[in-house]
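Step one of this worksheet: look at the structure below.
Just one protein chain is left out here, and the rest sit where they should.
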Amino acid sequence: MEYVVEMLKIRKEFPGVVANDDITLQLKPGEIHALLGENGAGKSTLMSILFGLYPPDQGTIKVRGQEVKITDPNVANDLGIGMVHQHFKLVHNFTVTENIMLGMEMTKGLVLDHKAAAERIRQLSQRYGLNVDPEAKIEDISVGMQQRVEILKMLYRDAEVLIFDEPTSVLTPQEIQDLMVIMRNLANEGKSIILITHKLKEIKAIADRCTVIRRGRVVGTVDVASTSEEELARMMVGREVSFTAEKTERIPGDVVLKVENLYAYDNRKVMALRGFSLEVRSGEIVGLAGVDGNGQAELVEVITGMRKAESGRVLLKGVDITNCSIRDRIRMGIAHIPADRHKHGLILDYTLQENMILKVYDQAPFAEKGLLNREAIAEYAARLMAEFDVRSGQGATALARSLSGGNQQKAIVGREIDLNPELLLAVQPTRGLDVGAIEYIHRRILEQRGKGKAVLLVSLELDEILNLADRIAVIHNGELVGVVDAKEANEHEIGLMMAGGQRGATA
Amino acid sequence: MWWHLIEQIFPYAIAYTVPLLITALGGLYSERSGVVNIGLEGLMVVGFFTSALTISRLESSLSPVVAIGLGLVLATLAGAVFSLLHAFASVTLNANQVISGTAINMLAGAITVYLARHITGSGNILIMNGLIRRNVPVLSKIPILGPLFFTQTYVTTWLVLAILLLSWFLLYRTPFGLRLRACGEHPQAADAAGINVYRMRYIAVLLSGACAGLGGAIILVTYAGEFNGTVAGLGFLALAALIFGQWKPLGILGATFFFGLASTIANVSQAIPALAKVPGIFLKNFPYIVTLLVLVFFSKSTQAPRAAGEPYDKGKR
Partner (left out) sequence: MKKEIGQEYTVALLAIGLGLLAGAVLMLVTGNNPLLGFFYLFSGGLMKITRIGNTLATATPLIFTGLSVAFAFRTGLFNIGAAGQMLIGGLCATALGLTLPWPKPLLLPVIVLAAALGGALWGLVPGWLKAKFNVHEVVCTIMMNWIAYWSVYYIVPAYFKGAYLETESRRIPEAASLKVGWLTRLFKGSYINLGFFIAIATVLIIAYILDRTTLGYELKAVGYNRDAAEYAGIQANRNIILSMMIAGACAGLGGAAFYVGYASNMQIGVLPSQGFDGIAVALLGANSPWGVFMAAIFFGLLHSGKGFMNAMTKVPPEIADSIIATIIYFAATSVLMERLRQRLQKRRQARDKTDLPLDPEAKLQEKVGGVG
């Protein structure tokens, strides 16, 4: 039987890295085919090749039996291949119609024909159950709808093959359900779908077959229905994966962080925190679960001091720090592993040494009377690097930019933990890292808990929270929906809470 | 008496506004595509010089109208060609756009004066015939509006206004305009839609060079009459007008006219009894101080193209 797309023996090398090594992927018409692999396994590269962003070094691509060379996205589009990107490529102040017709505009003579395009969009939207308003501006619509606009972009171009790149990381559980239905509809209408993901549950829910990739190589292609999650995980990682970390019983101590009735605006002057309250005690990890964009970022900013709250209080060990400066809070014992290590965690153009002292550079022994003490700084950095397994080819004087993501994150983790903080704020601490680094950082966080420190773990990965937290708080629309004891938590209940359903005890 | 004064000022204000307007329009194209063009000042000088050179050479052998027309055309072309330097640095090499623009300003200023000095010794190039001001046939008879806008106008004013309207149409009603704006707001989206961002930006920068070159030429044939090596900061003022006008064609029309009026009032203040008492220092600085205030005022709600000033690297996804 004919495959609609075949990628045969694809090899792609970048300087120092073989991203794809002899990969073969075959897509049947009308199927939903998952591409499973960890961060860094090579999935995105493979799909970028299919979509025309890179040429393969070796191997061939066949579309409907014909060999083709896909040199740029336009060629991919002409062949009927479309990609729904993980980071939406939508112009914020254009309407839905303008975004969809960009690059393939319908014209009446010289002029853009908005009406005809909008009409076509409406028809497509109805046919596939997408429910999109053509006249709305992108910046005004929800994330779920934005994703459906991305899907429509592909359908507008008569795509037959749709590639979804990690589509669910930005959706609420309900929106994920909606997306699953839409994907089924598309498949039933004859479209073929490649789903790039590292989420086993979704694969089990929707995919027909699954190709597993590890370190640039295909591990196998399996029928999803007859393969268990554990089996898929084992193929993905290469060894037995423990789904839960080793956690000892601990009785939490005094309250370290108390957040009382916080109200705060976000950057667009919309209220992001509405009366949020939470407590974190010493010796416990509180996990904050929620879909991206529900106020977590603003909460972290208020606690660290980057954002002023409109009302409410933040107390550290009983002391009101609501109006304290960032520096004071650091001195009082708040450490922070930020969500975006490049933007907030490190100064990439500084050396590793200079980054290690980022929070203590003005204190003895690193500086005296405003003058830096180079030896003390070098010693400190060396000690931290050894203790926290930070590897850098050129040593401590290398620019932070030159380290791998995992080592950059370890450097940040080391720096923050060495401050011996009372409260550790870990936000997305393992984003974009491979399993080894993830396990290491999880271990360190548990260590802090063991030492009697308080940890607030903010993460978009529910599994991470379920794994590490003692108590799980859920945030939705800036409000605390509920707090659940980890031992009693189940994912379904938490998913409901993330979408706004009320359950469980309050903090 | 007041009315007579306003009647007198308006044509000058408009004459001063027009080069500013066309240059700001050029800046609009460039910034809307995502490239900041600080070099507008230098590109105006290039147009200023080229038109002076062309007209002074040709006006004795050809009719003034033809000479001037050619001067304008060549100035436009020269501006476009010179702007290639900025396009190459900013778009292909992803250089820092501010530095590249500053380099253009310095290059233009230096090379034009160098060549001018070689030709005339003093560095100034004089032309004999500029444009004549005329009254627009029927419209100048309209009460109030007629004397203000339609008397004693230069033909270039109408040319620039036509270009303005054409630009508005181009920007908002054609596929080209949609794509251009996409490049300036979210180049990755444009790229994914199959648009060649690099090519778009090159075109936009070339357009900005052409417009600025034309602007410089208009200065020559309307109120300057002679090339003297500088356009006295008009190119930068055009940038400020761009921000003031919030990157919209109609907005910059208003903004540039404001500057034109303000500068004219400052210049003729001596002749107006009421204003003659205001120290020149305030009148002359007025446009610049207002610009600063405007920048502050608009800083919060700026409509600047999101990707303006950031080099676009295709590798980033």
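Going by the order they are written in, the chains are A and B; count residues from 1 in each one.
Methods note: a contact is a pair of C-beta atoms (placed from the backbone, for glycine too) under 8 Å apart; a residue touches a chain by one contact, two chains touch by 3 or more.
On a predicted model such as this, the values are computed, not experimentally measured, just so you know.
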Kindly name the visible chains that come into contact with the excluded chain. A, B
Considering the complete complex, of A:59, A:405 or A:452, the missing chain is touched by A:405
Hidden partner chain, touching residue among B:85, B:125, B:204 or B:265: B:85
Any idea which of A:308, A:391 or A:443 touches the chain not displayed? A:391
Which of B:81, B:95, B:136 or B:268 contacts the chain that the document leaves out: B:95
Since one chain has been left out of the picture, which residues of subunit A touch it in the full complex? 14-19, 39-45, 87, 215-216, 304, 306, 325-327, 329-330, 336, 338, 340, 343-350, 354, 358-359, 361-362, 367, 370-372, 391-393, 397, 402-407, 431-434, 436-437
Applying the definition given at the start, please give the residues of subunit B touching the unseen chain. 38, 85, 88-89, 93-96, 98-100, 102-107, 109-111, 113-115, 117-118, 123, 233, 236, 239-240, 243, 279-281, 284-285, 288-289, 291-292, 295-296, 299-300, 313, 315-317
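Everything below uses one rule, namely that only the chains that are shown with their structure count from here on.
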In the complex, go through subunit A and note every residue touching subunit B. 48, 53, 72-74, 77, 83, 85, 87, 89-94, 98-99, 101-105, 107, 110-112, 153
Touching residues on subunit B, where the partner in the complex is subunit A: 173-175, 178-179, 181-182, 185-186, 188-195, 306, 317
